[in-house]
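Sharing a structure with you now.
The complex appears here without one of its protein chains, the remainder shown in place.
The block that comes next holds subunit A.
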Amino acid sequence: MFERILLIALFFLTVSILVGLYRVIKGPSLPDRVVALDTIGINIIAGVAIFSILLNTHAFFDIILLIGILSFIGTISFSKFIERGYIIEYKRDC
């Protein structure tokens, strides 16, 4: 019973990731795609947590923290690129 409920939760997460993928492909502007990719990353975090209950191991908790940090850095650099046109600015030499 418990495992079946976990599988239902994984199905919900899969549907949500597929909707995010649709928004990545179709989205009319560039910020739409970046928001959808951020949402996909957060849903993958929840999926890894449910999988670690299903497999009954605690070896994957590093992956949760890692995907969170990587998704945040990617979104920040993409938004800076959209807003200003560059990511790392030049240092003024004087």
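Some observations on this one:
Keep this in mind: a residue touches a chain if its C-beta (ideal position, glycine included) is under 8 Å from a C-beta of that chain, and two chains touch if they have at least 3 such contacts; residues count from 1.
Methods note: contacts and distances are computed from a predicted model.
One chain of this complex is left out of the view, and of "Multicomponent Na+:H+ antiporter subunit G", "Phenylacetate-CoA oxygenase, PaaI subunit", "Light-independent protochlorophyllide reductase subunit N" or "Protocatechuate 3,4-dioxygenase subunit beta", the protein name its UniProt record gives is "Multicomponent Na+:H+ antiporter subunit G". Residues 2, 5-6, 8-9, 12-13, 15-16, 19-20, 22-23, 29-32, 34-36, 38-39, 42-43, 45-46, 49-50, 52-53, 58, 61-62, 64-65, 68-69, 71-72, 75-76, 78-80, 82-83 are the ones on subunit A that touch the missing chain.
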